[in-house]
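Take a look at the following structure, please.
Taken from a larger complex, these chains appear in their original positions, while the remainder are omitted.
For clarity, chains are labelled A, B and C in written order, and residue numbers in each chain start from 1.
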């Protein structure tokens, strides 16, 4: 959390609209890949700078520009100048700690949301900022890191599979959102597997590490909820938006997206409930075990303290101790102590302490 | 939870509208049974494929097609083609991890909800997906598994009992929903019985297993709430729907359904409150018992430690220990220790520690 | 809770509108008592069956029919036929596990709510179903059990006290609701007395039974809240109802009812807060006492263990143990141990452990 916020303070005092990249430092340069397609043809190019961007604006084709390894204010400024973006919007694109939101700027829409991915190595969730700009005949996508999130869509465009080549940029933007939401499900499943493992562990062999794992998972879910929750509002706004950029034919697709995001949120909520319950189970199991330990301790003390006291009595060195002289004193005492210990033990067994 | 979500990720990256069956693998083939009735006659058939489905569309009779053991995309695709279903809706029918919802597609309504049943063997709840499609003169019901849920309704149709034969497909769909909600009550009662048993156990003989049972019941209620809660919204939407498919004569029946679902939700809420309270009782009882055990331990220690110390004193082997020489030293010491032990015990009895 | 729901499953699968009595089995027959009054006269009769009911419908007088020990579907069916009740409404009257609600059927209103009474013997709350039907010139009241709830009103009608004889059936229905709400206050007061007793007990002499009592009271309040909460909505609906059956002159009276029910709900809420707090107090007191016990145990152990160890040293039987030979060894050792014990005790006193 604080990590995400660290650089923010660097902007304090600057005039509003100053372009500063807020995010992890990048060593690799930003990359611009362009797909330009109609129902009939596709053209893919990679741009070095933003000088040629303007040409896509008035074309008949649909243009998808994907910028990843985002870190250079220059690219955003160049695109912004070519496509007439508001300075505050340019600032938002560079600020990768942006809130999930939808802004209608008349001739283009700006959508900011989080991409979630599962990092198999760390067995944990990766969070990345995704900025989408939907214009009359283009879609821009800004990613924090390079990734293969959108590769299935590229294949579909190249192979003219599904509807994507036949429909406009709004459908393209929908596909990008749909892919992003698909990964929410993947992350949720992975978290679900870890949660199942920790539930099993609590039931069968609870250990201190189990506790750390529960708390780590709770935290992951807090982050996921934070990333996922506001997406619902974005999609609802998108459905009810009066904008020529989103055609009415998109309604069923957007309704489907809304279903998906609600299902993800339901899943997160259910997992949070389950984890809270798992933690409660762990703690009450713990309390059960403390009880068991206390009983063992109490039983041992209650059985052996009186017996040891008795041996203490007959271990005293008084000159005149008649019992010590009795012929069978020792035998009677030992047997008596065994009987007494047995009775005490039986009493505790009966009270179900052992 | 994660079980329900497992296969979802298999769809990530596919174009929207791809028909993939999401659910447990089935070995048995899907079964289509058709009841075709008017006020005067009933005709029952079992179909092998969907080629003859179109014929029911324009008939005067009401047609109820029930598909169970749903797993073949082909059947849904066939029905969808014959009855003009939107591809996303076909995808939803096959996705048995669907959210409960109502969709108005103009010439048909799509309702997805969960069927709950009590599995007597596992003494636990079964969850199954039910998809209903209500058209102008037909109702389709898609079930995940074969079952006898709807048999009472079949009997009523065959015997012309109640109103079902006299009224249209909207009443038929209402009857299916009503039967589904009747099973919610049954599941709730069964859970109620288990909750009563666990409450008794907490009051009379709490054991570690009681704790597991409470947590298992809490989880069942979480699942039930998740399944039941959104049904309320579906029924409310149904009541306020402006659609020629739902006649105004249905209003009192839908109001009745709404009453039922609210009663089920009230029941779930009350049970959740009671269970939370039962858990709190268990834990505070536990804490009471730890207290009792601690007291026993403390009393034994406090009584016997000083006494054993005294025996230790007179068990030392100093050459010059005058008390050991006293004629009645032993007797005085023993009596003194008994008195001292008695006083300590009396003190603890008075402080209500024993 | 589960008790209330038990018989519900007996109805699963029956056609909607089937008349089945859902409630405790009754041995006594239902009783119909009729009060028929104008401003000038009162006539009281007891009916055996419902054949004469129709005659009251068109009379000028106000007719109050009270049916108690409700269990015979025949009576409800007869009244329903005579007064044109919807079958689902007849089903609701017989289903004594009904949700609190208000239904406007045009020429009559149907109100279902819970009557609460205090059972002095069990020192607990009784819940009973009350169904009211308000028509143009009649009021029907269906009670689950025979009782003296409404006797004060009967007396007022007979003696022409207050406004009841001068006003119409809507005022009569209001009086019945007012009496029902008066009993909510009584039940609340009785619960309040039990809560005060348990609060005192927690402060002065907490015992395991106190815990059971707290949990029992929490449960009573859960039930009471469940019964009382939806009544607020019924009264609000009644106030805003556009129906000729409720004259505008009733507004101040209904506002008064609304005040009362809100006060009852406030009371329940406050008691729930207090009880939760009382439980927290009990548990933290418990934890305080465990602490105290632990301290006693620790102090005894810490004082006597080292001393006993010392006696153990001088109780060893080595041949060559110079200290044993010293003239004042015993005396020095005993004094030393006393000093040491005193110092340890003083240390713990200073750390406020005793």
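Observations
FYI, contacts are C-beta pairs under 8 Å (C-beta built on N, C-alpha and C of every residue); 3 or more make two chains touch, one makes a residue touch a chain.
These numbers were taken from a predicted model, which means no experiment stands behind them.
All protein chains share one sequence; of the complete assembly in this entry, 3 are displayed, while the total copy number is 5.
The rule is short, and it goes like this: only the chains that are shown with their structure count from here on.
With centres taken as mean Cα positions, chain C sits 27 Å from chain B.
Separating the centre of chain A from that of chain C, both taken as means of CA atoms, is a distance of 43 Å. Multi-chain contact residues of chain A (touching two or more other chains): 315. Residues of chain A touching chain B in their complex: 152-153, 156, 161-164, 174-175, 178-179, 182-183, 185-186, 188-189, 192-193, 195-196, 203, 252-253, 255-256, 259, 262-263, 266-267, 270-271, 273-274, 277, 280-281, 284-285, 287-288, 290-291, 294-295, 297-298, 301-302, 305-306, 308-309, 312-313, 315-322, 353. Across the complex, chain A is touched by residues 1-2, 5-6, 8-9, 11-17, 86, 88, 92, 97, 99, 101, 103, 208, 211-212, 215, 218-219, 222, 226, 279, 282-283, 286-287, 289-290, 293-294, 296-297, 300-301, 304-305, 307-308, 310-312, 314-317, 321, 323-330, 333-334, 337 of chain B.
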